[in-house]
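== chain A ==
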Amino acid sequence: MIIYVATLVVIVVIALALIAVFSKKLLSSIISMGFVSLGVSGLFFFLQAPDVAITEAAIGAGLSTAIFVIALKKVKKGESADEE
Partner candidate 1 sequence: MNIFNNAALLIGVPLLFAFSIPLFGLISKELAKWVTLLTIGFNATFSLYILLTHKFPTIVVMGNWLPPFGENLYIGPVAALLVSLISVIGLLIAIYNLWAVKRGDVIRFSILFLMFTAGASGIVLTGDIFNLFIFMEITGISSYALAAFGPERRALGGAFKFLVVSSIGSTLYLMGVTLIYTQLGTLNIAEIAARINQTTPGLLTFAGILIISGLAVEAELFPFNGWVPDTYTGAINGVSASLSGIAAVSAVYALFRIAMTVFGKSGTYVTTYGKIDLMAVIAILAATTVVIGELSALSQKNVKKMLAYSSMAQMGLIAVAFSIGSELGVYGGIFQLVNHSIAKAMLFLIVGVLVAAGVGENIDDFRGLWKRNPFLALTFSVGAFSMLGFPLFGGFWSKFSIVAASVQRGGWYDFIIGLVLFASVVEAFYYLRIVAYMFSSDVEAPKIKTPMIPAIPIFILAVSIVAIGVFPQIVGNFSTQAANEFTHKMSEYVLNVIPTIAAH
Partner candidate 2 sequence: MMQVFLQNWIYLIGAISLFGIGLYITLTDENIFKIIVGLNIIESGTNLFMIAIAWHPKAVMPIYTATNHLVVNGKVVSADPLPQSLVLTAIVIGLGTTALALTIAVKIFEKYGTLDVRKIKEAKR
């Protein structure tokens, strides 16, 4: 039964990855990339790998997205400064 749930998660993850690819806005691309990581970390739970799931959720989905957003904010600040 759990395999069907996993199938659903896989489909959602692929859809999110496609959004990350084709989205025109950088922020939404980054956020959906974070959700891809989160979905993959959910799949790790189904695959009996709790260690990896926790690590992926903390590092891949959490910190790496945070660093992305910080960097994006720096770049955006520069952009608005140029316009002024």
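Basically, a contact is a pair of C-beta atoms (placed from the backbone, for glycine too) under 8 Å apart; a residue touches a chain by one contact, two chains touch by 3 or more; residues count from 1.
On how the list was made: all candidates are chains of the complex that A comes from, given by their letters.
This structure is a prediction, so every number in the text was calculated from the model and none was measured.
Between chain A and the candidates 1 or 2, a touch occurs in this complex only for 2.
Against candidate 2, the residues of chain A that register as touching in their complex are 3-4, 6-7, 10, 13-14, 17-18, 20-21, 26, 29-30, 33, 36-37, 40, 43-44, 47-52, 55-56, 59-60, 63-64, 67-68, 71-72, 74-75, 78, 82.
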